[in-house]
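For this depiction, one protein chain was excluded, whereas all remaining protein chains were kept in their positions.
Going in written order, the chains are labelled A and B, and every chain counts its residues from 1.
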Amino acid sequence: MAQYEVTLAGFGGQGIMTAGQLLAYSGMAEGRKVVWLPSYGPEMRGGTAYCTVVVSPDRIGSPIINNPTCCCVFNRPSFDKFAPRVRPGGLLLVNSSLIDVESDRTDITQLLVPANDMAMKAGNPKAANIVILGALIGASEVLSYKVVEKTMKEKLGGKKDLLPSNIKLLREGYNLARKELGKKEKV
Amino acid sequence: MAKILMKGNEAIAEAAIKAGCVNYFCYPITPQNEVGEYMARRLPEVGGAFLQGESEVAVGNMLFGAASTGQRVFTTSSSPGISLMQESISYMAGAHLPVVIVNIMRGGPGLGGILPAQSDYFQATKGGGHGDYRLLVLAPSTIQEAVDLMMLSFHLAEKYRNPVMIIGDGMIGQMMEPVEFPEHHEEPELPSNDLWAITGAKGREPRVIKSLFLDPKLLDDNSWNLYDKYARMEREEIRFESYRIKPKNKILIVSYGTMARICQTAIDELEKDGVSVGLFRPITLFPFPSKQIAKEAKKKNIENVLVIEMSTAQMKEDVDLAVLGAKPVKFYGETGGLVPSPDAVKEQIMKLIKNPNDELKRR
Partner (left out) sequence: MNEDARTLFSRPESLNEVVTHYCPGCTHGVIHRLVAEVLDELGVRENTVGVAPVGCSVFIYKYLGTDFLEAPHGRAPALATGFKRLRPDMMVFTYQGDGDLASIGMGEIVHAANRGEKITTIFVNNAVYGMTGGQMAPTTMPGQVTTTSPGGRNVNDTGYPIRVAELLSALVTPNYIERVAVHTPQHIIKAKQAIRKAFTYQKEGRCFSLVEVLSTCPTNWGKTTEESLDWVESRMVPYFPLGCYKDPETAEVPDGAV
């Protein structure tokens, strides 16, 4: 697979950085080159936070990606900022629990994921980032589901009580994307 | 050893420990705080000295005292903090002390901002503080290279008994990439510190580590001794990377650090469109690879040398001096935390290819 770039954006505290890191760790586990670059500074303290992950079979040049293959937006300000930036032919994942608009772009694939509702329902309200990560993998096939699940077990294994529901939510996000986009294999 | 995904700041910290440096002094400043936080956790584990000083002025001078023991020591800071350390850096250079200083640069002057920049090039490469001295300056462009140069830096500091500075923009500190630490870190033989370190005057004459020479003849000697070290660095330590440099290229890009990676992406994409451009990436900023750049610039097909930096044309002055008018040297840059995108770089290159006489000065 060619180089794939993902920008994840939302409020500080929505697990944006963690989701990005899980993606980067998974990419490494699959033997790809990866870069994770955060926005840093005042954003860390409750404002808009975003990070960009690049996964590539080859040496990665620029860590700065203006038009990523995929954007995952977790709140309205992020939607406004990043929906227009998705590369034509790319993917926009919208957290529809908190964003009540859709992009009118016709040159990208848009997928609405009620991530907060799904996480709330599973009794794990902070795991909207995991739902989106699952959906990202389901929709993009950038990495295999198995590797991401394994990485999550390793990296989030410390929170034992939440791990089963995290895995469940990763799967639900993945399957939702498969279903919505008419893709066959589910997990 | 398997690769691990690490933030640049933490990788720099671990690299120092792997290189046998377990002494670290710091003062908080964004965007390099993770180094101090990492060291505060790690150094007690490995039996080293960790101290958060009261200011960068004090921290630089703590480094001075610590280095005098003959043990390895380093600090990290960011631009305004590095300015405050200039006093001690000048003294340590004058007193021939081996220390390593990392500057994770943010935009300036003044308090500036906290986003990535390369605006401390002059400060790093031209001395920085008062007096006739230079630092050996290394500029990594990936986290792995930051690790490798960090480990090398202690060796170089001791080889020359001179402060070594590693400069990276904020991205080098904040970015995560897979890194590998060499299993066994072996170094070529270094001059023994038995002849100069302060260990107590037992069985020998008392020693003084100082930069004070009121006798002009002695100060002159010291300055020329320093000069000779820098001349030796120029012979032995020049490091750089060439990327897609070919005889048919019309443009030679010169760029360093993260900016050079962004240029690589632009160059790769242009190559796909049939436009061939080469990149020269200095890794040592002092000593500067002037001869090597001049050699590339003077090649027949080169119409323009294009320097790209996240500053207002600081390294460009050294490229100008290297090329000495043999070819036009153009500049493109953004500052203050704005980072030129690969698209912006491509646009500038295409402008120059269409109109070789264009002046590109700013974003």
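As a convention for this text, a residue touches a chain if its C-beta (ideal position, glycine included) is under 8 Å from a C-beta of that chain, and two chains touch if they have at least 3 such contacts.
These numbers come from a predicted model, not from an experiment.
Student: Shown chains touched by the missing chain?
Tutor: Checking the complete complex, the chain left out touches B.
Student: Looking at B:K3, B:K18, B:R207 or B:K299, which makes contact with the chain not pictured?
Tutor: Reading the full complex, the residue touching the unseen chain is B:R207.
Student: Looking at the whole complex, which of B:L51, B:A266 or B:V319 touches the chain that is not displayed?
Tutor: Reading the full complex, the residue touching the unseen chain is B:L51.
Student: I need the residue numbers on chain B that touch the omitted chain, in ascending order.
Tutor: Touching the chain left out of view, chain B contributes residues 23, 25, 49, 51, 53-55, 57-69, 71, 73, 87-88, 91, 95, 198-203, 206-212.
One rule holds in what follows: only the chains that are shown with their structure count from here on.
Student: Hey, how far is the Cα centre of chain A from the one of chain B, in Å?
Tutor: Centre-to-centre distance between chain A and chain B: 35 Å.
Student: Going by the contact rule set out above, which residues of chain B touch chain A in the complex?
Tutor: Going by the criterion above, the answer is residues 3, 5, 30-31, 114-115, 170-171, 174-178, 258, 261-266, 268, 339, 341-343.
Student: Taking the complex as given, what residues does chain A use to touch chain B?
Tutor: 21, 24-25, 28, 33-38, 40-41, 60-64, 66
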